[in-house]
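Read the structure below first, then the notes.
Then we have chain A:
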Amino acid sequence: MVSLNEIITSVMKFIMLNLKFFIQVLIIPGLLFILLFVTFVVWFERKYLARAMLRIGPLYAGRISGFLQPIADFLKIFTKEIIVPSDADRRLFYLAPMLLPVIQALTIILIPFAPDWVVFRGSGFSLILFFAIAGLAPLFPLIAGWASNNKYTIISSLRTAYLCIAAEIPLLLSAVGVVILTGSFDLIEIVEAQSKVWFIIPGFLGAIVFFIGILAESERVPFDIPVAEQEIVFGWRTEYSGILFMLTMMAEYIGLLSWSLLFITLYLGGYQGPILFGMPLVSHMFWVLVKLAVLTAIIILFRTVFPRFRIDQAIKIGWKYLIPIAIVNIFIAIIVKTFFPSII
Partner candidate 1 sequence: MGEETEKKIIEAIKSNFQDAIEEAEVLRPKRISITVRNNKMFEVARFLRDRLKFDYVLSVGAVDYIKENRFQVIYYLLSSKEKVVLMLRTNIPRDKPFTPSLISVWEAVNYHERETWEMFGITFKGHPNLTRLLLPEDWEGGYPLRKDFKLSSSEGG
Partner candidate 2 sequence: MSEKSSKQVMRISWGPQHPMSGQVRILIDTDGERVLNIIPDIGFTHRGIEKILENRNIVQGVVPIERMVMVDTANIALSYVRAAEEILGIEPPKRAQYIRVIICEVCRILSHLYGFGLAAEACGGYPAVFLWSTADREPFLDLMERITGTRWSYSFFVPGGVYADFPDKIKEKFLATLEYFEERLEAYRRAWFENKIFESRAKDVGILKPEDAIRLGAAGPNLRGSGVALDVRKDEPYEVYDEIDFRVITQPEGDSYARLMVRYLEMVESVKIIRQAIENMPSGPYRKFVSPLKRLPKGEAYSRVETARGELGVHMISDGGTKPYRVKITSPTLRNLYVVSQMPKITEVLLADVPVILYSFDPWYLDADR
């Protein structure tokens, strides 16, 4: 009979063999990074919104300016009762909130944090793989909306479907602009190609379309129509309580994280940046995190400044304005690629 410590030693040997893989999965682009990012963004958003409203925001949770507030929320929700409506479809009701954060987090494995620090290289097609996985994400609000058998959630899940269709096509087209500039689908080659100039300068129109696409895809404020509190109570999350509700909230922030990381890799030169104190690996990661912080702050700023679009206005923006601009951006990319290759 295999004894306990034998198992432990073999597992330890396996871990020591591919230590880098475990660090990548568990720490830097993996579990710890995502949880810390979600906790920090929740705290930052509540404090930032409070400042916009001239108030203080969470203060007494942790001693200094309430930084333990998200942890207090998590501890409370962790021990709360999970209520499943009687006429809800139990299996799907549990499935949707569990799988949604997983799918959103799955896309982060393709993002390069350093020249050789990427979990899965995607054999040259990581951009297409990213869009394939991210395309699954809108499916789960539909499942959740249908499973919780509530009028608010059905309306909200249909709105998610409209919004995601209207948002993903401009995203794809503007990504095509970047692919033309680099000539390859691999995210690491895209980042390497941006060493001379970031693609936000030649592909400026594409960057704008991509940014608006991010807001619509991750349902941030001007486009947070599926979770419109004023019309449909809490969107497709209305029936969830306890840890399931926590998972759906985390999914929203992980979606924001994955899409803004893609924006950084495509347009802001991924991990490009001056090397600090001679340690290339750490400085590459440092630059990615700095750009991520700036981008997330801008996205959260939108929440204090703008009200919300109506669903038909949002779709009109997606189809009528974003797609033509993205196509124009493709032409610009072709012109830049053929006539002034020296810029890139």
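Candidates were picked such that all candidates are chains of the complex that A comes from, given by their letters.
Here, a residue touches a chain if its C-beta (ideal position, glycine included) is under 8 Å from a C-beta of that chain, and two chains touch if they have at least 3 such contacts; residues count from 1.
Not measured: the values here are computed from a predicted model.
Enquirer: Which one touches chain A in this complex, out of 1 or 2?
Expert: Candidate 2 is the one in contact with chain A.
Enquirer: Would you tell me which residues of chain A are touching candidate 2 in their complex?
Expert: Residues 49, 52-55, 151-152, 155, 221-222, 224-225, 228-231, 233, 303-313.
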